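One chain of protein is taken out of this complex; the other chains stay put.
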Amino acid sequence: MAKYLLIESRDPFDSNDVATYYDLATDLVAQGNEVTLFLVQNGVLPARPGKRSDELARVAGAGVEVLADEFSLRERGIAATRLAEGVSAAPLEVVVDQLADGRKAMWH
Amino acid sequence: MKALNIVETAYRATIEEQDDTIVWITHAMKGAGADVSLLLRGNAVNYAVKGQDASGLAFGEARQTRPPELAEDVAKLVPKGVDVYIVDDDLADRGIERGELIDGLEHVGRGEIAALLGKFDQVWHW
Partner (left out) sequence: MADRKKLTFALMDAPYENARSTTALRLIAIAAARGYDVNVFAYEGAVGLPSPRQKPHANAVHGRDVDEEDHPLPHRWIAALMAETERNGGKLDWVNCGLCVDERGADEAIDGVRRGTPGDFWKFAEGSDNTLVIATRS
């Protein structure tokens, strides 16, 4: 079992590829890996409960840890206490922690 | 250390650069001794299509004399020992048939990418 850090900087309203990336996260978990999906920049936009946030809830329900950058949320006026189901706010330090731990890391 | 370069964005500045800069850097890294492979996904699967022709551009009297040859550049990785993977579902979505592609590619389904990543120490999504 390996550990992965998938960083998603794009939002699904802007790019169809985001759905493919969410699927990669769930596929990796299905293969027995531990996966964090870290949303940053416009990638946090679907973390506000809305039309596309069900996809994040699905990803979280599949066993992916879904985190959203606290600064990116605040920058966009998204309340950290009112996020889509399965999404938690987290500091960007988590990314550096996981990089330093040697997680296989990809930026999308 | 085994690394996988993933190319997804396609035709970004390829005319000005006369290359795809990630296909190019894969060649350069291999030349520097890297154990590197390439995965084409998303729009970048189009790089493997034969018959691309970007020749003939001119800006006043300034002509481009060396247009990019992206399919050839991808094909040249194979004899250098670079495994080149391509995502079949992304080809099918774009209406690209296998017969239109260069030789030497290793085909993977979208659902097989997770397992493929497990073969590499580093995965770099360019």
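Just so it is clear, A and B label the chains in written order, and each chain counts residues from 1 on its own.
Basically, a residue touches a chain if its C-beta (ideal position, glycine included) is under 8 Å from a C-beta of that chain, and two chains touch if they have at least 3 such contacts.
Since the model is a prediction, treat every value here as computed from it, not as a measurement.
Visitor: Using the document's definition of touch, tell me which of A:L24, A:V40, A:A60 or A:L83 contacts the absent chain.
Guide: Selected residue, touching the omitted chain: A:V40.
Visitor: Would you write out the residues of chain B that touch the absent chain, in ascending order?
Guide: 1, 3, 9-13, 17, 21-22, 25, 28-29, 31-34, 36, 122, 124-126
Visitor: Residues on chain A that touch the omitted chain in the whole complex?
Guide: Touch set of chain A with respect to the missing chain: 7, 9-10, 40-42, 71, 92-93, 95-96, 99-100, 102-103, 105-107.
By our rule, only the chains that are shown with their structure count from here on.
Visitor: I'd like the Å distance between the centres of chain A and chain B, where a centre is the mean of that chain's Cα atoms.
Guide: Chain centres of chain A and chain B, defined by C-alpha means, are spaced 27 Å apart.
Visitor: Help me check something: in the complex, which residues belonging to chain B touch chain A?
Guide: Contact set of chain B toward chain A: 6, 8, 42, 110-111, 113-115, 117-118, 120-125.
Visitor: Inside the complex, what are the residues of chain A that reach chain B?
Guide: Answer in residue numbers: 2, 4, 17, 20, 23-24, 27-28, 30-31, 33, 104-108.
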